[in-house]
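Here the structure comes first, spelled out in structure tokens, and everything after it is commentary.
As you look at this complex, bear in mind that one protein chain is not there, while each of the others sits in place.
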Amino acid sequence: MVFITALPTIATMVGANRILRGVAVTNPVGDPQRERADELALRRRIVERALTMLASPVEANTVWEA
Amino acid sequence: MVKVVHYLNQFFAGRGAEEAAGSAPLRLEGAVGPGRGLGIDVAATLVCGDDYFGEHEEEALEQLLGWLEEDEPDVLVCGPAFGSGRYGYACGTIAREAARRGIPAVCGMHPENPGVMAAEGAAYTIPTEDRVTGMRDALPRMAALARRLAAGEEIGAPETEGYLPRGLRRNQVAGKTAAVRAVDLLLAKLRGVVNTETTADFDRVPPPDPVADLARATLALVTESGLVPAGNPDRLESNRAHSWFAYPLTGVDNLAPGAYESVHGGFDVTNANADPNRLVPLDVIRALEREGRIGRLHETLYTTTGNSTPVATAAKFGDDIAQRLRDAGVQAVILTGT
Partner (left out) sequence: MGSPPPNDHLASLSGGPATRAERASGRRRDLPLEVSTYAVSDVVAGPETGFSAGCLTVDCAAIERAALDEPGLLGLRVRVVRPGDPVRVTNVLDAVEPCVKAGDPTTTFPGAAGTLSLAGTGRTHRLAGVAVLPTADFRASHDVTELSVYPDGDSFVDMDGPGAYLAAWSRTTNVVLSFECDPAVSLAHIDSSIRAFTLRVARDLAATTLDAEPDDVETLALPAVDAGLPSICVVLQVASEGPLVDTYLYGRSLEGLVPTLLDPREVLDGALTAGQYDWAGSRDPTAFFQRSSLLLELLRRHGRDLDFAGVILALGYLPSAFEKRRSALLSARLAHQIGADGAVLTTFQTGNSHTDTVLTCQACERLGVGTAVLFAETNAGLTDWVPEADCVVSTGNEEELVPEWRPQRVVGGETMYSGRSAGAAGPVPVVSYLGAVCQMGDMRLQAVSW
């Protein structure tokens, strides 16, 4: 499991092991400030990073940036 | 004369093993099974199947608490449940509800039983072994604490009295200011002696092995963002959610605004409702599925609201959903949080 959240320290505290830093609390995998195409590209990057993390060995409570 | 009620599951009450796990609550006179070994007079024994409790918690509690209200015991004793998670959860839950209604309660179970958290600090838990071989050791310790609670005695610190910390954070006045303690601890740490007064004590799970072949894997989407079909057909709560829900994703390529919404009460949902894919990236996952980056998307979305949810409840949701995912052969999960 990868947990995408804008509050990775809390995720670490509760013991999640694969943590991916999300954009914001209100939109973990989006960014309303961006143009549509740009936002979609961002979401894609985040999800691809999540897939990479799923396929990678990690130490406990690892946080990756998107 | 101390009045005690004892709670047991179907197995320890002699009603049968797994096949009786779905049995509804019942009330028996006097002590049953392990209750006879408590060494205190048990006025009545309440019994419920572990599966029944897990699947019909509200009805089970209504029935059991109703009997407790009629019986008016001085103390409720639950278990011991040892390592049995479902039984432990039932014990912790009924103990908590009884305690909140003014009936002090004592459970017995292994310290790592997920049921320990279910008591939410309202009831006491005596630590036991993992297996039923610990019965002879557990019963007198549970009975001793039960007697004292029934007598209205003040109970001391967990380490002194031999029960598990109830997760309470209780104030006391230290000898030195917190500042002086911080300086002392820091200097000791720099000398190599590391100590802390407080830590976060959530359980730890080692990281699972990486997914071997994503292109063949089934990936599921789970969220605590309160995402639901528009109109919230199942009435998911905005906080203190009582359940999680499963919604079909078959034929859904993206979460269209107007078709989905968030009911989460802990953040401003405007951005999310304008484009729910900002909470659960379904549009991108479908694209990646079409491109063959993942084998397939699991056809069910699991959702709840993660807002003021008691830890024990959230842990149970996690257990339940994980069970479903495992049964469905899912290998990978993306969980989105807010």
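Per-chain residue numbering starts at 1, and chain names A and B are given in the order in which the chains are listed.
Definition applied: contacts are C-beta pairs under 8 Å (C-beta built on N, C-alpha and C of every residue); 3 or more make two chains touch, one makes a residue touch a chain.
Nothing here was measured: the structure is a model prediction, and the numbers come from that model.
Residue B:166 is the one among B:56, B:166 or B:324 that touches the chain missing from this view.
Against the chain not displayed here, chain B makes contact via residues 121, 157-158, 165-183, 185-187, 189-190, 194-201, 311.
Remark: the residues of chain A touching the chain excluded from display are 6-7, 9-10, 12-13, 21, 24, 61.
Note that only the chains that are shown with their structure count from here on.
Touching chain A in their complex are the following residues of chain B: 200, 202-211, 214, 219, 222, 225, 267-272, 274-275, 277-281, 283-285, 287-288, 293-294, 332-338.
Touching chain B in their complex are the following residues of chain A: 1-7, 11, 13-15, 17-18, 22, 25-32, 40, 43-44, 46-48, 50-51, 54-60, 62.
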